[in-house]
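In this view, the complex is presented without one of its protein chains, the others remaining in place.
Right, subunit A next:
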Amino acid sequence: MSGSIQDTFFEECEELLEAMDEGLTAIEGGDHDPEVVNAVFRAVHSIKGGAGAFGLDELVAFAHKFETVFDEVRSNKLELDTKLIQLLLRCSDHLADLVTVSRDGGSVDEEHNDVLIAGLEEYLDEEEEDLTFEPMGLGGPSVPLPLAAEEEKSYEIRFRPLKEMFGTGNEPFFLFQALSELGTLEVVLDETELPGFDAMAMDDSYLAWNLTLTTTEPKSAVEAVFEFVEGLCELSIASDKDAEEEAAALAALNAAFGVPGDSAEPETPAPFDAPAPAEATPMATPQATEKVETVKPESNKSEQRGPKPTLRVDLERVDRLINAVGELIINHSMLAQQIANLDVADLRDVETELEGFKNLARDIQEGVMSIRAQPVKPLFQRMARIVREASSATEKTAKLITEGENTEVDKTVIERLSDPLTHILRNAVDHGIEKPEDREAAGKNRTGEIRLSASHRSGSVCIEIKDNGAGINRPRVKQIAIEKGLIPENADLTDAEIDNLLFLPGFSTAKEVSNLSGRGVGMDVVKNAVTALGGRINVSSTPGKGSTFTIILPLTLAVMDGMVVSVADQTMVVPITSIIETMRGSDDMINSLGADGTLLSIRGNFVPICDVAGALGLRKPEGDKPPGVYLLVETETGQRSALAVDDIHDQRQVVIKSLDGVCGNIPGVAAATILGDGKIAMILDSESIIAASPTSATFDSDRRMSNAIAS
């Protein structure tokens, strides 16, 4: 079968797995609505169906067990208690693994597989064991096997439809046509039963046919043609080879096929015709003692129509469109600049139109970005599994609560956020949430809570991971940082600064390497991943109450609002999200600190000045006196700095052009953009510029002193 169909199968699997997870999570949350249960059942069922088509036997076998148990739930033969729900959740995780293995190769943990299957079988009747699902049964008897070596035989077939047959849309003529493909067919109509016209009932059947088929096909192939009309006709098939047995066979067949709706199953060779497990044998389960309300008579939900119609588009096409829109925005600013340079008296009309152009370009850009935007829901759903696994590995109980799942974020951001989130959540379970008995002792619920939320916040996306665990052990964190030589021994740090030590490279609090969070990657990797997305991460903590990680990300990776400034005769762009305010400084606002540090006094507060030109090596720090315009920015630790630039030109949307692969990592430069005059401008990374600035280094260690100056 075509590979691309298999690709779409795996794509569909992702969606089905999501739907299944969503349903199971709702069930775990106490929602036992039949429609929810049914949706999960359908998801598993569809995975099984597709997997069968591609011969993915292992996947089929597991999905079948899973489905069978779920079918029992669906028909209210099993009750959804905590134990079963937990098993189903683990099975859904395993099913996802099996899908991944089927797609990407590799192998699953056989032992785990067997444990889960055994777990599922506990809920099934023993008779169920006999009903093995044949993954590649391929239609069973209906396949006419071309057995060429077979010698030619002649079959005498008598076929008399019952009136019931005509209600099913079966047409004798088509059956004869199918028969004629097996060999040479002679058809003789037997109309002897046809009554006189006045005695004829409109809906009754009076005709019969005597057919003679000469073919090399076996009798089963002939019978297969009549598969759909079994029980809807009187049928006899006799071959000339067993003519002497004809009479007996005729009698037997008539007995078997003769009566419509006869409960006795005719001797069809179908391999599937095993007794149905569920209906045949209602089961008693170990959990059947406590009665749980599983059925809500609320069937309105089933009336809901399916999802809105969608169009699936190759991502590459969308990206082409995004690039084109980027060029369009650049093109607009070039046009605007050239028009402004024209020596024309009255530009008002042109400017009005140009403004319209700008608005349209922005609309298109937003529209295109929204195509790439996806809800964080699937990402969050995967995280529930991370928490489950982490909890069972550490013998803690924790549950994930998600909020704002419908918040939409650029697809790339979602993809690249998966690893950092996984890491933070594992850490939260491993280091944050206490053991159940410790929690109880601290007067908390035994089950720890981790709240994962997403929200839009003024042009950016905020993702928060908040646990109600023990909080960051600050004395210990500080001690480790000192031991590892990350901070000087006498460092005087604020609580927030200690918390953020976690993000330093080479920092890891794990006393022993647990198999969970201690995988050789620290929170610095998380920070790097977030920074690479143009975002910021911050942590705050309250001892005994828990910690909160906050990730702020730009809405898009392609376009941003920036402030165009000039620095040492170069034009640069500062991301507007980091700027709090801008001001023109005067001499009396500037105070010296140490040898080469300067502070800006703003409304009685001192803020270190960071000379951008100096930090980038464009001008010697001791050269000209710092320029006169300051951009007050806030770093992720909440610390403020004043970026000194020569002048502010404009505030506008710029298209981000990544420098990856063009040149290496330049400290202080995040990316580049193309301006209206066609020139390239660097987009500054204010974080790293501040870190490189001598003043902030001095200021950091001397903060208490400078505070003393201030007061």
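Going forward, a contact is a pair of C-beta atoms (placed from the backbone, for glycine too) under 8 Å apart; a residue touches a chain by one contact, two chains touch by 3 or more; residues count from 1.
Everything that follows uses one rule, which is that contacts and distances are computed from a predicted model.
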Protein that the absent chain corresponds to, by UniProt name, given "NADH-quinone oxidoreductase subunit L", "Potassium-transporting ATPase KdpC subunit", "Two-component system response regulator" or "Putative tricarboxylic transport membrane protein": "Two-component system response regulator"
Of A:Gly49, A:Pro218, A:Pro375 or A:Pro436, the one touching the omitted chain in the full complex: A:Gly49
Option from A:Glu156, A:Glu227 or A:Asp561 whose C-beta touches the chain left out: A:Glu227
Contact partner of the left-out chain, one of A:Ala178, A:Leu321 or A:Leu632: A:Ala178
Residues from subunit A at the interface with the omitted partner, ascending: 1-2, 5, 8-9, 11-12, 39, 41-42, 45-46, 48-50, 52-53, 55, 135-140, 142-144, 166-171, 173-175, 177-178, 181, 224-225, 227-228, 232, 261, 265, 270, 272-276, 279, 302, 304-306
